[in-house]
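The complex appears here without one of its protein chains, the remainder shown in place.
Up next, subunit A:
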Amino acid sequence: MKEKNQVMTANRLGDGAVVYLAEDDDWVLSLDAAEIAESEEEAIRLEERAGLAMKQQKVVGPYLFAVSVTGEYVAPISQREIIRAAGPTVGTDLPETTPLR
């Protein structure tokens, strides 16, 4: 299956926080609330709205990234976007050490 779902993201101008484009041109902190483009046409619409938000000094560096949608759950696909969405993984999600030989 080819992944087509995309979300628009950027960093918020004031504090650099990771934000996602949602309904009513809101930029939200939670990926859950982000608007999902399911086609190229919808993606282009997101890009236009992001361009406007950039001109209005709301966000910096907007771009689209791929997500997977399972039922009601949205998840980024790349490690980079997982870390942007969930925060640094420092000391959290890697398996414990292997035994010494």
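We take it that contacts are C-beta pairs under 8 Å (C-beta built on N, C-alpha and C of every residue); 3 or more make two chains touch, one makes a residue touch a chain; residues count from 1.
Everything that follows uses one rule, which is that contacts and distances are computed from a predicted model.
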{"item": "Name per UniProt, for the chain absent here [options: \"Formate hydrogenlyase\", \"Hemerythrin-like domain-containing protein\", \"Cysteine desulfuration protein SufE\" or \"Nitrite/sulfite reductase\"]", "value": "\"Nitrite/sulfite reductase\""}
{"item": "In subunit A, positions touching the absent partner", "value": "11, 13-18, 54, 56-57, 60-61, 77-80, 83-84, 87-95, 97-98, 100-101"}
